[in-house]
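For this depiction, one protein chain was excluded, whereas all remaining protein chains were kept in their positions.
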Amino acid sequence: MARFLVGRVLQGVFVLWAAYTLSFAVLYALPSDPAAIAAGTTNSVTPEQLAEVRHAMGLDRPLAEQYLDKLGGALHGDLGRSVQSGERVTSLIGGALPPTLAVAGAGLVLAVLLGTGLAVLSTVTGARWLRQALLSLPPLGVAIPSFVVGLLLLQWFSFTWNLFPAIGEGGWRGLVLPAATIAVQPAALIGQVLAKSMSDELGKDYVDVARAKGAGPFRVTVRHVLRNAALPTLTLAGLLVGGLLTGAIVVEVVFSRNGLGQITQGAVSAEDLPVVQGVVLLGALVFVTVNLAVDLLYQVLDPRLAVGRRSAGRGPAGRFALFTFAGRG
Amino acid sequence: MSVTDLALPAGERSPEPGPAAWRGFRKALLRSLAGLLRNPGLALSLLWVALVIVAAVAPGLFAPGDPLAVDTAVRLQAPSFSHPFGTDRLGRDLFDETVHGTGRTLPAAALATAVGLGAGSVLGLLAGFLRGLPDLVIMRLVDVLLSIPGLLLALMLVSVLGKGSTADVGLAIGVAAIASTARVMRAEVLRVSESGFVEAARTGGARWTRVVLRHVLPNSMGPVWVLTLLLFGEAILGVTTLSFLGFGAQPPTPEWGSLVSSGRDFLGSAWWLSILPGAVVALTVLAANRVSRAFDAERGGAR
């Protein structure tokens, strides 16, 4: 177990380093001029001023030197300063994180509840029409762009029925619509994958044995099928949390909320590369952490793995490649 | 015979497409058509996809008017017979704008699909065929790409590629899709190459190239069709989202995402300005996904 843990952590560290290198390569090695952006795009900038800015930003040094320098800084938690405001990237992101976390967290809880509820209900119900109605929802939820969902909710709940505020942070009431918006896609994904997985499990022999013991449909679904079906769904977690982060960008723009999304949109518009890189690294960090947690959880939840590792040494990741793909919808 | 089989030229599938092969082909075609009639949802989806593609190629067919023609006399009018989608704050016909916007959104999504599918399949195939070190290197690279949420990766690319061009947006979305495509392709190649008939071909004395070309590739292509449509729907979502955020086509150039974005300010008073183009996006993605699922089901049934 300890060996497994160390291996996974090292793998995570490698991915983070590689993500850093990739973002550096894209942002700094490609032919664009961060200095020109920093100095402003007006024509009044003289070449001398530009060179000065370039020197101050360290852009006149060889690429390899810049890379090592910046990587060293990143290891010490220093991701540089925003080109626009001059604020430290880490404190800029840190300050924007709480409101985003609130929306994303509420959205995740809502998504898990809705998705699981939908899958369980559609499996347990004996009514054919209800099952079909429920199962037609996920494809819809996956297809509607989240900005349209947000605007629809605004139109109905704020402008037509006046139930929730259209903008702003004010308390939990301001959180309801953004959280609902952000939850639609992940809920649809969870519902889709879990319902499919549950119907696969229902066809397995152990379900017949449970029914032959005299177990009813609810017991079969909740006690036997759900836990087995939840395992493949768990591999979606990293993807879902990553999706929540990008979902927050859209939601914060739609609802004019402050947070990471606003900062990201602003940074991309202004080509504020250090901030863009900071957000990308945060995304990778979240993904790596969540996947590490899922791997550990798998060890606890799936007794086959403890044995399987002893004999075959194979993890769950490979088997669900297609799930992962479908999960990007 | 499945829909996927129809996509391959008949000549490749049997040495001599004699009258029998042609009859079989026609029978399968008729069966597919009959299947469509029994499945109105799929038929509607196919029809919608076809309409949208026609609108992208020849928008004048549906909307002969100039989408940018300003008519201040009819500002912010609700949908009516003469303006099916209503009009915006300058009196432009929203239906015309949406139809002409197709010509921006769809090519960008097609570019994204081509990039994602092309690069992704090549990487996945290489990893699956070569195994060993190349597999390790490619899959680590894929892991890294996957670790950055797709939209964020696209945003990072957009911030250096520049803004205001739908082609750049399409490219960025395509790059973000490479990793997952590569994974699917690799899994598929591995599944096929571990199957009994590949070993049978090897014991039959087939060279490596023959095994790959005659047995592994044809049997790995099935999911590609499914994937293409799935990716296409996803690319439409990505492209319109980036446009909505203001990184795609700039006003007044009509594009689905930017239409929704510019209608946002009138949400309380003129809901149609953002909701109707948004509904068009949703319907298109829904239709593409539906067709993709039909392909998948056909493939499953054929096995």
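As written, the chain order gives the labels A and B, with residue 1 at the start of each chain.
In this section, a residue touches a chain if its C-beta (ideal position, glycine included) is under 8 Å from a C-beta of that chain, and two chains touch if they have at least 3 such contacts.
By definition in this document, contacts and distances are computed from a predicted model.
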Protein that the absent chain corresponds to, by UniProt name, given "Dipeptide ABC transporter ATP-binding protein", "Cation acetate symporter", "Formate dehydrogenase" or "mRNA 3-end processing factor": "Dipeptide ABC transporter ATP-binding protein"
Sole contact to the chain not displayed, among B:41, B:118, B:164 or B:204: B:204
Touch with the omitted chain, as defined above, among A:9, A:29, A:133 or A:209: A:209
Those residues of chain B which, in the complete complex, touch the missing chain: 13-15, 20, 195-197, 199-207, 210, 214-215, 218-219, 302-303
Positions on chain A where the hidden chain makes contact: 3-4, 204-206, 208-216, 223-224, 227-228, 231, 301-304, 307-313
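Following the convention adopted for this analysis, only the chains that are shown with their structure count from here on.
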Whole-Å gap separating chain A and chain B, where each centre is the average of the chain's CA atoms: 22
Contact set on chain B toward chain A in their complex: 140-141, 143-153, 155-160, 163, 177, 180-181, 183-184, 186-187, 223, 227, 230, 233-234, 237, 240-241, 244-247, 257, 260-261, 264, 267-268, 271, 274-275, 278-279, 281-283, 285-286, 289-290, 293
Chain B-touching residues of chain A, taken from the complex the two chains share: 14-16, 18-19, 22-23, 26-27, 30, 32, 139-140, 142-148, 151-152, 154-155, 159, 242-243, 245-246, 249-250, 253-254, 264-265, 267-269, 271, 273, 276-277, 279-280, 283-284, 287-288, 318, 321-322, 324-326, 328-329
